[in-house]
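Have a look at this one before I ask anything.
Coming up: chain A.
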Amino acid sequence: MISDFTYLRPGSAKEALQMLSKHQEDGKIICGGQSLLIIMRQGLVTPEYMIDIKRLDELSYIRFDQKKGLRIGATTTHRAIEKSALIKDKYPVLVEMEEKLASIQVRNWGTIGGNLAHADAAGDPAPVLTAMGGSVKVASASGERVIPLDEFYTDLFETAMNHDEMIVEVMVPPRPPKSGTKYQKFNLLDSDQGIVAVAATITLNGRTCKDARIVLGNAATITMRAKEAEKVLIGAALSDAVFEKAGEAAAAECQPVADIHASEEYRRHLIKILAKRMAKAAWEQAKISG
Partner candidate 1 sequence: MALSGPIICPVCGKKAKTGSAIDCARHMFGTGDQPHRKWVDAQVAGQGLSFIDLLIEQATTPGNRSYVLLGEIIQKDAEKREAQKKESEKK
Partner candidate 2 sequence: MERQLIRLNVNNQDYEIYINPKTLLVEAIRDHIGLTGTKRGCDTVSCGVCTVIVDNMAVKGCSVLAVQTEGKKILTVEGLEVDGKLQPIQKAFLDEGAFQCGFCTSGMLMSATAFLKESKKPTEKQIRDGIEGNICRCTGYNSIVRAIDAVAKGKYTEDK
């Protein structure tokens, strides 16, 4: 049963942040609420004040410029990202990821900011954005700061944000030339979260790998970078053997937990396979990209 709360509807982001600084941990931001309302029904979260930013259109935008890259406002829905021609052109992997994120109903109402703030290790956007070097701009009444996504998550359902802060923008740098990013999750049903998931970015310099990012979803309590796997790739002349090695490194360094869907061992096995496949897929794309 959802506990009672006082409903607040700020007219601007500024007002929302003032409310947040006033109520601190007694306040909770709701936007799409697709995850929040579930855990509230389970009694896991019981805010006294619910601050609804769903209607803050000032935070709902998708912008791009060559220097700064991609900027997505926090209240932008998953569906808006999925349908954005601009993103499909510049960051196609984001669209591919969104198309497989839960169901249309959830994507219609749920938002990118809410998803990232929920800090579910099995969430889809975090690994992809992290693989592309993305970060979030968080704001409080006293100012703003930018946190790289690979430093954003501290523990299961926990982020580096303070109680008076909220995500206002998602930032993705311009895609470097000769680079590609791919994402795949392993699940039993098309619309499910991943039992595990892997996002990979490969940037080429001629035939060798200039830079690489391998990011694992649901392979630890937080979205994690597989730095050992990245080391295997960076500087190497890429081949199936190298991808195989990278997969093994990722499998060795991840810290999965067993649940009814998969044992720890099987999760490592899946990470190995997916990391190998995604690194290769990203490489294939990097080769043909401008």
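Just a few scattered comments:
Here is the rule we use: contacts are C-beta pairs under 8 Å (C-beta built on N, C-alpha and C of every residue); 3 or more make two chains touch, one makes a residue touch a chain; residues count from 1.
The candidates came about this way: all candidates are chains of the complex that A comes from, given by their letters.
Please read these numbers as outputs of a predicted model, since none were measured by experiment.
Put simply, of 1 or 2, the chain that touches chain A in this complex is 2. Listing the residues of chain A that touch candidate 2 in their complex gives 2-7, 9, 30, 33-34, 37-38, 41, 50, 52, 54-55, 79, 99, 102-106, 108-109, 190-191.
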